[in-house]
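My questions all concern the structure below.
As you look at this complex, bear in mind that one protein chain is not there, while each of the others sits in place.
The block that comes next holds chain A.
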Amino acid sequence: MAGGEGAGSGAAECREHLFKVLVIGELGVGKTSIIKRYVHQLFSQHYRATIGVDFALKVINWDSKTLVRLQLWDIAGQERFGNMTRVYYKEAVGAFVVFDVTRGSTFEAVSKWKHDLDSKVLLPNGSPIPAVLLANKCDQKKDGSQNPSQMDQFCREGGFVGWFETSAKDNINIDEAARFLVENILANYKSFPNEENDVGKPKLDLDPLKAESKSQCC
């Protein structure tokens, strides 16, 4: 899925993309809250650890010709010690790295997460996947004194394409951050279209089980 799915043969027709986006960062920074706010328009103070959910899907009508399906992958129980499997990172085309502005230690861990990300997944052309830094819980009192120009510099040096102050609670900047990330993903996709995933090519379907199960249940 690295690049997404193209649909239709003519350029004028609607294109559909499927993008896998990772949401990473320390425990309790609000990753699940951000996903739920963005995908389900919900916020609760009482989210528990993420159980039984691989990813959440957000469908975006990007423009009249483009439909984007975003798979937002939460990091599940492995997060406590930051030991992610390649299975989680594999084929991702974008990432949010989240920290909590009320806890400075979660910001210090941002570089560790970015490093882990870049060491485990690359775009097909070998460059890092676009990552957006989210300073979450901006509705609360900050711990530390990062001013915007320092954040800009941090992003440049750390290889982030940009950063946003967000609040899942007050729904601040979450749509904007997602839109910004998708713009970057689409830009990469345009410069390195992934032919493999274009529907023009016949897709090998060697699994008779699929046919069997479909005929059984319908």
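Odds and ends about this structure:
The definition used in the following text is that contacts are C-beta pairs under 8 Å (C-beta built on N, C-alpha and C of every residue); 3 or more make two chains touch, one makes a residue touch a chain; residues count from 1.
Here is the rule we go by: contacts and distances are computed from a predicted model.
When the listed names "mRNA export factor MEX67", "Rab proteins geranylgeranyltransferase component A", "Nicotinamide-nucleotide adenylyltransferase" or "Claudin" are checked against UniProt, the chain not shown comes out as "Rab proteins geranylgeranyltransferase component A". Although one chain is not drawn, the whole complex shows that of A:Val23, A:Ala95 or A:Ala109 it is A:Ala109 that touches it. In the full complex, chain A makes contact with the omitted chain through residues 1-3, 5, 18, 20, 26-28, 32, 36, 40, 42, 44, 46-57, 75-78, 80-83, 85-88, 90-91, 103-105, 107-109, 111-112, 114-115, 118-120, 122, 124-128, 143-146, 150, 154, 157-159, 192, 194-197, 204-210, 213-214, 217-218.
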